[in-house]
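Just one protein chain is left out here, and the rest sit where they should.
Letters A, B and C name the chains as they come in the text, with residue numbers starting at 1 for each one.
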Amino acid sequence: MSNSILENVDAAGDNTADDTVTNTAADSPASTTVMSMQQALNRALDEVLAENPKAVIFGEDCGRLGGVFRITDGLQAKHGPQRVFDTPLAESGILGMSVGLAMAGFHPIPEVQFDGFAYPAINQIVCQIARMNYRSRGTMPMPITLRVPSFGGIRAPEHHGESLEALFAHVPGLKVVSPSNPHEAYHLLKYAATRPDPVIFMEPKSRYWQKGEVDVSRHDAAGSPTGAKVMREGRHLTLVAWGAMVSRCLQVAELAAEDGIDIEVLDLRWLKPIDAEALAASVRKTRRAVVVHEAPLTSGLGAEVAQLITQSCFDTLKAPVERVTGFDVPYPSGDLEDEYIPNIDRILFGIQRVLEYKRG
Amino acid sequence: MSNSILENVDAAGDNTADDTVTNTAADSPASTTVMSMQQALNRALDEVLAENPKAVIFGEDCGRLGGVFRITDGLQAKHGPQRVFDTPLAESGILGMSVGLAMAGFHPIPEVQFDGFAYPAINQIVCQIARMNYRSRGTMPMPITLRVPSFGGIRAPEHHGESLEALFAHVPGLKVVSPSNPHEAYHLLKYAATRPDPVIFMEPKSRYWQKGEVDVSRHDAAGSPTGAKVMREGRHLTLVAWGAMVSRCLQVAELAAEDGIDIEVLDLRWLKPIDAEALAASVRKTRRAVVVHEAPLTSGLGAEVAQLITQSCFDTLKAPVERVTGFDVPYPSGDLEDEYIPNIDRILFGIQRVLEYKRG
Amino acid sequence: MDTLLPVASGGAAGPLTADELRELYSLMVAVRHLDTSAIAWQRQGIIPGYAPELGQEAAQVGSGYAVDTTRDFVFPTYREMGVARTMGVDMVAYMSTHKATWHGGLYNPMESRLAPIQAVVAGSVLHAVGWAHGQTLDSQDGVALTYFGDGASSQGDVHEAMNFAAVMKAPVVFFVQNNGWAISVPTERQVAGGSVAARAAGYGIPALKIDGDDVVAVLEATRRAFAHARSGNGPVLIEAMTYRRGPHSTSDDPGRYRSLDEERDESGIDPLERLRQRLLADGIADEAFFAEALAAAKAEEEQIRTGIQALGSRPGTEMFDLVFQETTPALQAQAANWREESEHV
Partner (left out) sequence: MDTLLPVASGGAAGPLTADELRELYSLMVAVRHLDTSAIAWQRQGIIPGYAPELGQEAAQVGSGYAVDTTRDFVFPTYREMGVARTMGVDMVAYMSTHKATWHGGLYNPMESRLAPIQAVVAGSVLHAVGWAHGQTLDSQDGVALTYFGDGASSQGDVHEAMNFAAVMKAPVVFFVQNNGWAISVPTERQVAGGSVAARAAGYGIPALKIDGDDVVAVLEATRRAFAHARSGNGPVLIEAMTYRRGPHSTSDDPGRYRSLDEERDESGIDPLERLRQRLLADGIADEAFFAEALAAAKAEEEQIRTGIQALGSRPGTEMFDLVFQETTPALQAQAANWREESEHV
């Protein structure tokens, strides 16, 4: 990065940072254990099944195999084949069946095996799951928690690395959430799977095997499980991300810190509804923002985030919000995926553009 | 509207308007005839069939009935049941079949009967139609023109008044266009249906029966058929819209003119790719913008439009871009649709917020 | 094809009683009268649109009559007014959907055991399978009855539903009203092989292809199917052959795709008239009874019409309040904005 960034950083330095300590992964209370996101999700599902006799898990290869990512590993053996079962290979069937189970008083926790295979189920998700509570005037709630292994980064075959958050977030009647680390995964899944409304739970598959500290006793030190979360405090610029991009943004922030640039990283967590307050609070302080996502640029969720920030911080913004995202191209094959997913360089370039911005 | 708007309008008046004459509906050359959008679309399809022996039209009730909106009226009788035919009732089938026909060298022009019934076909649209050219490395182009009667305003049953443009615009490999009047309908459909790439053609069904002047001899006085179009020049604020909302915005502009507010109305026409240049050119002049659409607010195309404007006009913008849109609720039944679709009052309120905006 | 379902499995019901037969007639008259009146309402501007079920009264009343609303659940399309009426659903609340008051209708689906009106063709067939599997998981004996048309049978969801139901042995009765048409497309251009019932065998599902205009045959078949499914034998499919005598909906113009001559030839004897003749022949009812039934139907229609006319619009706040069980700040903000701009509060 060019040196010229620092000029502007200095100008930005006049914003005094809010010093509230947030519960980031750095805190390590005694009740904390280290586990992978896969283990955290598995444990959350195990507890949900134990606590709610009406919770049922199903999908392709969820039962005997424990899912291709082993998220439901051991759950059929423990809770029985009535609670955790394999379905035929048909995503519309899986989601359509979920509607009926919800009508019958169950809390379905279906899985689609990979993000790209949510498309065959979109009709049931958009026209049925998202609308049944409304259509039935609140008499038929849809407490359905749809788990979708999401995003790229694992060098997988076609359709195995998609980012559908913009689509889901646009659908009235859905809530959408994505955890960025094992702690979030455990708590957000337990939270989502006990809500009375449909939640799309987007799991960052490239993070499944990454370990992290999980404090099972409490989610956040303070604040609501439905809000965004400051993962790193900073004064000069806010990086907004979700899912797998959060850890990458934290890396970027460490690198930028070496150049004296103090970056705040906001894990959006909930992609619908978006925590507009948290965005405003952060950017009012930093006066600059970059939003990062893997999905294609055009009509991606980054546009919504940017516009929410612009609306609330128009007067304080030093530069237009920058988007660092996937391109408007189909997700490429493994060899090219590092060119497609926002990498550290591209995020740094985005930060640079914002820091160097001068009114014309 | 309160008087205070005028204060700000005066401040905005210092921008000198560009006086280029554009080809709006007001121009009436001799080759112009008056027809409804339904007639204009029907004529365009008739000509496409006549000019390209590989063009085929199909869908539910497209043939003998001529479509529930009569857009394909008479085409089967004229061009034969091999060129214009009814399919079984299955949207995924219709779109999946289109892929194979395109591989075989045809130019399929399928119809889904109503916007809400595009959802069962999303898998074929996103994973197949949009990607086959890419997947096949350019050897299997997908010249598919998918006609989707779109948007609300006709007091129809559920799922008959949807706005899917944000979804379509987010999908790499698709192009998306929506005409706002009969002239645009005729020319844009003829243009779309002769392209080698897939185009989603979103017809504003509430405008089907509205008549307007169509100059079949030429589309625009100048400029590209792929750009946005200034429908009304103005100095104080840019209203951006597409489909059925364009005529409503023109109405709003007339009303605002009575208050001395001079509004520019930009018909975006192409929703993917968006004509970012035209947005920038207009807002650099007017320094204020409101984007209007029927779809729900969150993650709607308005966010993209607003962000594009903010990126290009950050220094000149007098206020954050405002969005006047449908709410984040399922499209309601007829009785409530006027509460849901942006009406004149709500658009005026949005304009007022922008004009009254003062830096804090 | 009726032999596909072993007769033994449906032995639950004996022959219909005279009371039952008379009640079926009264229901069919009430449905017929309400249906034809609803078209008139549309012409008079009382409601913006309607999808008539003229000619399908036997199929709807006969099948709906088999439902036990204390334990079963029914999944309709947009054309099952006769089923709703037979199940005792509040008909003002039901017809409100055609007044554009609320998508899905204003009746309480949980209490009435009738899922909301469904406008997506084949949209709710899978819901029936899920609900039915819930009965299995809960060790309950309710049966799901799901309606769909010949056109709907082309949708992938119907196939997935039949396969899921058969794999899971879910207690579902798939009730196909093959009324000859999907808007303008006749069954022979829609249903390859000619019969939806014939598809069932491919899934190992027993099927009954029946005369859907004979209310007694419909009721008996549906009772057999219910008994079969209720006893843990898995799903059954019934294809009731009938005819859509009216337009697809009040905005349709059948003259564009079928002639009046064709209509007359294909539609056969009116199912209501058929039952009337049978009751007369068997001495189960007389002209006085028919007149009484018609008078009751007229009185009922008048009451429903009055109710529909009195029905105001739903408050706009419901748009926001009914989206979720747990609302969100974003939605509340939008609601507040709406109130301010549209209600000026």
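As a convention for this text, a contact is a pair of C-beta atoms (placed from the backbone, for glycine too) under 8 Å apart; a residue touches a chain by one contact, two chains touch by 3 or more.
Just so you know, these numbers come straight off a predicted model, no measurement behind them.
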Subject >> Neighbouring displayed chains - absent chain, whole complex >> reply: A, B, C
**OP:** Write down which of C:Tyr203, C:Tyr257, C:Phe320 or C:Trp338 is the residue touching the left-out chain.
**Re:** C:Tyr203
Original post:
Any idea which of A:Ser92, A:Ser163 or A:Ser282 touches the chain not displayed?
Top reply: A:Ser92
Subject >> Residue of B:Gly66, B:Gly173, B:Gly243 or B:Pro320 in touch with the missing chain, whole complex considered >> reply: B:Gly173
**OP:** Spell out, residue by residue, where the missing chain touches chain B.
**Re:** 56, 82, 87-88, 90, 92-93, 95-106, 108, 123-124, 127-128, 132-141, 143, 172-173, 175, 195-197, 226, 273-274, 276-277
Subject >> Absent-chain interface as seen on chain C, which is shown >> reply: 154-160, 162-163, 165-167, 189-194, 198-205
Subject >> Hidden partner chain, residues of chain A it touches >> reply: 60-61, 63-66, 68, 86, 88-90, 92-93, 116-117, 120, 155-160, 297-298, 327-330, 332-336, 339-340, 343, 345-346, 349
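Just so it is clear, only the chains that are shown with their structure count from here on.
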Subject >> Chain of greatest Cα-centre distance to chain B >> reply: C
Original post:
Counting in whole Å, what is the centre-to-centre distance of chain A and chain C, each centre being its mean C-alpha position?
Top reply: 42
Original post:
Just curious, how far off is chain C from chain B if you go by their C-alpha centres, in Å?
Top reply: 37
Subject >> Interchain centroid distance [CA atoms averaged], chain A/chain B, Å >> reply: 32
Original post:
When you check chain B against every other chain, which residues touch at least two of them?
Top reply: 92, 116, 120, 158-159, 298, 327-330
Original post:
So which bits of chain C are touching at least two other chains?
Top reply: 102-104, 120, 156-157, 318, 323, 330-331
